[in-house]
Every structure is written in C-alpha cells, then in structure tokens.
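I have placed the structure first, in the form of structure tokens, so that the comments after it can refer back to it.
Every protein chain but one is kept in place in this view of the complex.
Let's turn to subunit A:
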Amino acid sequence: MKTSLKSLCAAMILAATFGAARAADKIDIATDATFPPFESIDSNGKLIGYDVELMEAVCAAAKLDCNIFNAAWDGMIPGLIDGKYDALISQLTVTEKRRQVIAFSDIYDHPIFRFVAKKGSSFEFTPEGLKGKTIAVQTGTPMDAYVTSHIPGAVIKRYDTGSAPYLELTAGRADLHMSYQAQIIHSFLKSEAGKDYELVGPEYTGKDAKEFGEGVAIAINKKNTKLVEEVNKGLAIIRENGQLKALNAKYFGE
C-alpha cells in the first residue's frame, strides 16, 4: 500500500512537470482576448481578431514558428519582462513609460480613442464638465492613464478586462466609458446590448495627449533585439504585399 502510494505520487509529479513544459523553440506570443475585434475567443475556443491575424501573417512572412495564446491583461507586461512570453500583441500603445521596460516593433496602426455613453445624454468634455461623472476604463490602459491625469474630478472605475466596462455602462453604474473607437463599435454598439448607446465627445489620438501614445505595436522583450528585427521584417513584407491593407479592409473597411 505504502509503495503504491509512493509511486502514485511520483507519477503525478512527473506528469505535472512534463505536462507544464512548453514547446521549447516556439515563439510564445500572449494576447488579452477580451478586446474584439482586435483579439477575442470565438465559440469554438479559437483566438480570432485583427491582431491575431496580423501576427499570424507577420510570423508567416518572417518564417517564425509562433504560438499565440490568451493571457490575463494584468500579468502580460511583467510576464514579457520576466521572459515568460517572447512577445505581446494586444493593441499595445507605444508610450515613453513602456519603452523604458520593453521593446516595440514598428508601429502598425494609429488608433482613435473615444467616449461612449447612452444616447441622448450630453456632456461637456472638459475637466470641469466631467467633474463627478463616473467613467469606466480598463486598468493600466492609455485610456486609464489619460482619464486619471486629465480628468481628476471624475469618479474613475477600473476593470481587469476590456469587456466588463460595458456591463457597467448598461447597468447604469457608469456614465461614460473610454476605449478604442473600433473596439467600442465592434464589440458594443453593433450588439443588441449597445443599441441605445453612441460615441460621444471628440476623437482623441496620440497628438492630443502623450498618454495615448505614438500608435500600436508588437511588444517584445528588450533583450531580444533579434526578434524585433525579424518581426519588423515580417511587418514590412505584409505592408508591401498588401496583406496589411487587406486586413484593414476586412476589419474596418478602410
């Protein structure tokens, strides 16, 4: 009895060790799949979205063996710094603060940031006008940074995922939510839940405030300069051969 218990334990530990080990030479790329149309999980559990397709195209063009998977937003950048992941693609905006700790590929898109609110509501988009209003954002995003430093009088509610703020908006717990314009349209306004809501206020870009960054890029571990070069090569190829243009057309009709 004693020996069988021992061998069972040994077998469990062995299985756990080997089961947990990842394929060694693949490039591990994490994404926070709560952000359609950029990255999300479809009903079959498969990763889909603009960023996912773009990354697959870059890997194919640069002949990289990539493994793209879903990861929690709050551990992504620390995980990249620690070498748990090789790269991240998750509509990451390039900011000065992030450049200090991680490397970025060339910028592949310039997002527009907007507020969304219930149809018919009116706001004055100044720090004074938004005083006391409840604004929902995803923690640690450019939107969070912007609202925190430019609208100090607002009540800011922060969430771990990109989807939770919409639940709060429809529940009436938040007056406004700020996010990427394309994400607001595709994941909320086009759905049944978002039919009574609309984009409000001005269009914000990196030119309006430094918090919105220079654009979005693929994040790569600072030490891995070789991977930065390879990813940039891949990006250049898909820009050249029209794949990026086709992808933009498919998702945003541009």
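Here is the rule we go by: contacts are C-beta pairs under 8 Å (C-beta built on N, C-alpha and C of every residue); 3 or more make two chains touch, one makes a residue touch a chain; residues count from 1.
Operating definition for what follows: contacts and distances are computed from a predicted model.
Enquirer: Identify the UniProt protein name of the omitted chain, choosing among "Fused response regulator/phosphatase", "Succinate dehydrogenase / fumarate reductase iron-sulfur subunit", "Spondin domain-containing protein" or "ABC transporter permease subunit".
Expert: "ABC transporter permease subunit"
Enquirer: Have a look at A:Y50, A:Y108, A:Y146 or A:Y159 and name the one touching the chain we're not showing.
Expert: A:Y159
Enquirer: Check each of A:R173, A:K223 or A:K245 against the chain that is not shown and name the one that touches it.
Expert: Of the listed residues, the one touching the omitted chain is A:R173.
Enquirer: Please pick, from A:A30, A:C59 or A:I77, the residue that touches the omitted chain in the full complex.
Expert: A:I77
Enquirer: Mind listing the subunit A residues that contact the chain we can't see here?
Expert: Counting over the whole complex, subunit A touches the hidden chain at residues 73-75, 77-78, 81-82, 98, 101-102, 139-140, 157-160, 164, 167, 170-173.
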